[in-house]
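Right, chain A next:
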Amino acid sequence: MSEPLLRTEGLTRHFRVGKLFSRQVLHAVDEVNFTIGRGEIVALVGESGSGKSTIARLLARVYKPTSGEIYFEGRPLSSIRRRKERLAYASDVPMVFQDPYSSINPAYRVSHGIRRALRLHRKGLGRPEVERLLGEVGLVPPGKLAGKFPHELSGGQRQRVGFAQALAFSPKLIIADEPVSMLDVSIRIGLLNLMSELREREGVSFLYITHDVASARYIADSVLVMYAGHLVEEGPTEDVIQRPKHPYTQLLLSAVPDPRAPLGVSDAADVGEPPKVVNPKEGCRFQPRCPYAIAECETVTPLLRPLGPQRLAACHVAEADVGEPAA
Partner candidate 1 sequence: MKRLMTLALVVCLAATASACGGSKSSKSGGKTAVTISNEQGTTWSCGFNPFNSDVNFLSFGTVYEELTFVNGLKSGQTTDWLASSYAWSNSNKTLTVTIRPGVKWSDGKPLTAGDVLFTFNLLKKNEGLDLNAAWSVLKDVTRNGNKITFDFKGSAVPYFYYIAAQTPIVPEHIWSTIKNPVTYKDTHPVGTGPFKMASCSPQVIKYTKNAGYWQKGKPTIETVYYPAFTSNDPANQQLASGKAQWGSQFIPNIKSYYVSKSADNHYWFPPTVNVSIFINLQDPILKDVAVRKAMAYAIDRKKVSEIGEYGYEPPSNQTGIVTPTFSSWLDPKLAHVFDYNPQKAIQTLQAAGYKKKGNLFYTPEGKPLSFRILNIGGYSDWVASVQVIQKQLAAVGIKITPENLSSTTYDADNYNGKFQLSYNGNESGGPAPYYELRQVLYSKNSAPIGKPAATNWERYENPATDRLIEQYASTADPATQHGIVRKLEQVMVNEVPVIPVTEGVDWYQYNTRDLKGWVTPDNPYAQPAAYVNPDWGVVLLNLKPKSAS
Partner candidate 2 sequence: MTLPSAAEAVVEPLEITRRPGADLWRAVAGNRKAVAGVLLLAFFLVLAIFPGQIAPYSGTAEDFGRGLGPSSAHWFGTTAYGQDVLSQLISGTRQSIIIAFAVGGLATAIAVLVGVSAAYLGGVADGVLSLITDVILVIPIFPLIIVIAAYERNSGLFTLVVVLGALGWSYGARQLRSQTLSLRSRDFLEAARVRGERRFYVIVFEIIPTMTSLIVASFLGAALYAVLFAAGLQFIGLGDPNSQSWGTMLYWAENNEALGAGMVYWAIMPGVCVALLGAAFALLNYAFDEISNPALRLRRLERKAAQELEPAPAVAAAPDSEKILEVRGLSVAYASDDGPVVAVDNVDLDLRRGEFLGIVGESGCGKSTLLYAIARLLGAPLAGEITGGQVLFKGRNMVSMTERELRAIRWREYSVVMQSAMNALNPVLTVEAQMRDALKAHSDLSKREIEKRSKEVLRLVSIDPVHLHSYPHQLSGGMRQRAMIAMALLFTPDLIIMDEPTSALDVVAQRSLMVQIKELQERLGFAVIFVTHDMSLVSHFSDRLLVMYAAQVAEFGKTRQLFDKPLHPYTQGLLEAFPSIRGENMRLVGIPGHPPDLLRPPAGCRFAARCPHAHERCAIAPPLYDVEGDLVRCVLYEHDREAVAAR
């Protein structure tokens, strides 16, 4: 298999926290490995504080990794030195932000971000390209919308502008950090559909970061589940949703309200929350909440291990699919 579009190797990011003399370190992201293929939509799922936004910012080069490496088309990002290279990468991997109300500069017309992106990365393209991009994300008529100010648009329209800005780079991978979570339910689907369409039409890959497992299932090819800075499970979306291996994934799925499914009040009485991972000790980070925890969980950090075709989970007790040997 050829080199994937993007690959991380032991990606780790720590933050110093607390007071001046304390040596407290928050392990936001620890030893995370994943790959994103060309034209693939990968969902990164987890609760707030699990480290998924940190990964987005590591990929966008907002943060530098504490250790580990990100390879984009086989090239390590740490080798980027010059502004030109930085711009080239920025253009290949743009980002769409969570809050459409804060991701567009209110002082400018909505076309501002697109124009700037074009100016920086695709010189010589003018208004026609701006309008094409706006049309591409379903903002019609583009000519009229380009001249509006952000406060004149609805949330859904703004988020479409966010996608148009990303598209302006003619990107290879768009990092979409919770792009629909602030939007009304009735509007969400439209944007999820837009992502699928863009993948089809433009061949762009997406890293779709979300806490909404259902929406991940809706569009993603594969899913990564994060808990407390660790990647705890990964695999093809449908497979993971139907047969979750990691107890956390199971908990997460059971918590999703689904009006179409029968009521199961009894199955979730968990009151725990994902911990802030400050100066962590060895051991499974989900162990305190885990109904299946064994002694080993307290002392040995489980590593991702294969539990089925393309299925990985970091759990001591999770069992491999019956009849399907670990690959």
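Assorted remarks:
By our rule, contacts are C-beta pairs under 8 Å (C-beta built on N, C-alpha and C of every residue); 3 or more make two chains touch, one makes a residue touch a chain; residues count from 1.
Quick note on selection: all candidates are chains of the complex that A comes from, given by their letters.
What you see is a predicted model; the values in this text were computed from it and never measured.
Here chain A touches just one chain among 1 or 2 in this complex, the one numbered 2. Residue ranges of chain A in contact with candidate 2, taken from their complex: 47-48, 60-62, 83, 86-87, 90-91, 94-95, 97-99, 101-108, 113, 116-117, 120-121, 149-157, 165, 169, 184-190, 192-193, 211-215, 217-218, 238, 241, 251-261, 263-265, 268-274.
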